[in-house]
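Missing here: one protein chain of the complex. Every other protein chain is in place.
So, chain A:
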Amino acid sequence: MTRYVMVIDQRRCIGCHSCTVACRTWNELPLDIVYNPVVTEGVKGTWPNVHRSWLPTLCMHCEKPACVPCCPTGASHQDEDGVVWIDYDKCMACLACVNACPYGMRDQSKLQPRLHQFVRKCTFCRDHRAADPGAEPYCVATCHQKARIFGDLDDPNSEVSKLIGSVETVRLMEDLGTGPQIYYIPELGGKA
């Protein structure tokens, strides 16, 4: 089996937003849509004892996604490899999934005509990887810092498996029980 996940190494992230721009450029996103915003946390503390880190986000591709069962048309669904995606032909932009997602990672573009609206979100670059099997998601490939690592958690030799098995990782809002598949290696303070 294949289970795609992403590890985000917050120790390495410097908040340059390259992932955000690469994603929107190559996925041809309208201006009001961002799949993977990078959130600046801080500056925390009081000068000069300050600290700052960044939280790159994206769809969590949950094990039990709240956004899939609520979809009335079957547009929102999940592949066997864990990737959650939307069949735009079936989507009627009812926004049920947008409301259901606890991470706020889905939205529709208001820049398109009402009748052509549909909900979008990160697909781990599903189409791009299908066209080019060697490719990684755009946000991963473009990262100078190698802060985003993508791979198959079911493959014990993959980099993500090795990282998750060896370094402490956290997942966002794990208590909700959706089983998010984005694993964060947290910043440890001023230096890691």
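The definition used in the following text is that a residue touches a chain if its C-beta (ideal position, glycine included) is under 8 Å from a C-beta of that chain, and two chains touch if they have at least 3 such contacts; residues count from 1.
Quick note on the criterion: contacts and distances are computed from a predicted model.
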| item | value |
| --- | --- |
| Name per UniProt, for the chain absent here [options: "Peptide ABC transporter ATP-binding protein", "Fe-S cluster assembly protein SufD", "Molybdopterin-dependent oxidoreductase" or "Cytochrome d terminal oxidase, polypeptide subunit I"] | "Molybdopterin-dependent oxidoreductase" |
| Selected from A:48, A:113 or A:156 as touching the chain missing from the view | A:48 |
| Chain A residues that touch the omitted chain in the full complex | 12, 14-18, 20-22, 24-28, 31, 42-48, 50-53, 127-128, 130-132, 141-146, 190-192 |
